[in-house]
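What you see is the complex with one protein chain gone and the rest in place.
And now, subunit A:
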Amino acid sequence: MARKTIFPMTRIHEPIRVDVEVEGGRVTDAWVSSHLYRGWEQMMPGRDVRDSILFTQRICGICSSAHAVADCLALQQATGLAPTVNGQHLINLILAADIIQNHLRHFYLLALPDYAAGPDTPPWTPRPPKPDFRLPAKTSAELVGRLPAAVRIAASAHELMAMFGAKAPHQQTIMVTGVTQQTNADQIKAATAIVRQIKYFIEGVHIPDVLTVAAHYPDYYTIGKGNGNFLSFGMFPDPLTGRRAIRAGVQTGGGAVGDVDAALISEEIRYSWYREGSGGRPDTENTVPDRDKPDAYSWTKAPRYKGLAFESGPLPRAVLNGEYREKGGGVMDRLIARAHETLKLCRLAEGWLAQLVPGQPSLRPYTLPPQGEGAGLTDVMRGALGHWLKFKDGKIQHHQVVTPTTWKFSPRDASGRRGVVEEALIGTPVADLASLVEVGRVVRSFDPCFTCAVHAVNLPNAKPLII
């Protein structure tokens, strides 16, 4: 038996350490830990509640709009305000554009170097000692040759986001009742053109490329299979009906799809660097960091739904919506589901653009009620994201964030149950102990982003910011 550590795991966002135990050429146990703590939620109390959307999105530069949208939903619930019709379409568009950008970059910049040798220049060199490249040389060169185009298309998705969000990353226009950017016919036309262009690329290049990779790595349909529990909060509410274009659902072990009850979500901290007795439901939990806690190995908390760990993200979303039948629930299924979702988002975006009415207000002026409490649950790039907040006299009193990465990359919980990725790593074949490429592929297929997993807390003795 050999114990190996990978730190840092590359081609993912932020510091993550993966420890695996390998016996007989297979992973028998795994520990995933995150190594950055910024204390974001500690920074929230005392701030002007209107700043919340702009401030919380700075948790993460890859999915900034995701946090903005979740916070906007939480504020909507807390204040009873609703966005205008145009405003909701634009919020949906901003989030969709950001997700498209993320999915494209994930495949070409982060995942592809695992399957095809990149250009002969750093950072693509050096390569792992035994990289396990199976694509024919010509195909491999073709895929890698598409890198510049893919990077360009991903940037144009951010352009689309900036058209309505002012800039990307960290858009600046989303408010409780809509978006400050007003629409005009010109802009709608330009945005539609960009969406079309992205769509052509995804249909003609991206999806075929993903399928090419999948065809050469058929064993990866089953390698890295999750625990079979799928969760989605749904996303893109319709401005009139409130129905979400991608619907919410929860499925345990391949059973029937049920409704999500937010009250069943809680976070455990047995193996996280937080003081005992903390954790609990996100609308009340109150946690204190403790870097010297024995046994603990991660800054990530362990969110559980009905006490179980759940996988969320493009694959669960596709399965819960009945749009994809997984072949094995592993690495390739995740890559393919992500590519299909990118295409779906383009189609949805075209629909919203067609429904925008030029000249109609995308924002409604409002005054805040004196106090409120709300939860903003939405799905984003990587899965289910929730923001819980309370405010009084215009100042935030409580703010908690449960991110998709914490759902998937959680450490063990109080009953010793592993997180989704820890579970998915078990059974992964390992050809070479020095390179551990298989482990990297499994971890990367979940598209982790530890910036937001850095769980931050609401200290009881923290002084609120005096404004």
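As a working rule, a residue touches a chain if its C-beta (ideal position, glycine included) is under 8 Å from a C-beta of that chain, and two chains touch if they have at least 3 such contacts; residues count from 1.
The rule we apply is simple: contacts and distances are computed from a predicted model.
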Protein that the absent chain corresponds to, by UniProt name, given "Cytochrome C", "Ribose transport system permease protein", "Hydrogenase small subunit" or "4Fe-4S ferredoxin": "Hydrogenase small subunit"
Touch criterion as defined above, residue of A:59, A:213 or A:269 at the omitted chain: A:59
Touch criterion as defined above, residue of A:82, A:147 or A:426 at the omitted chain: A:147
Selected from A:158, A:206, A:247 or A:317 as touching the chain missing from the view: A:158
Chain not shown, touching residues in subunit A: 5-15, 17, 35-39, 42-43, 46-48, 50-51, 54-55, 58-62, 64, 105, 109-110, 113, 118-119, 121-129, 147-148, 151-152, 154-156, 158-159, 161-170, 172-173, 175, 178-182, 289, 291, 361-363, 365, 435-436, 440, 449, 451, 456, 459, 462-463, 465-467
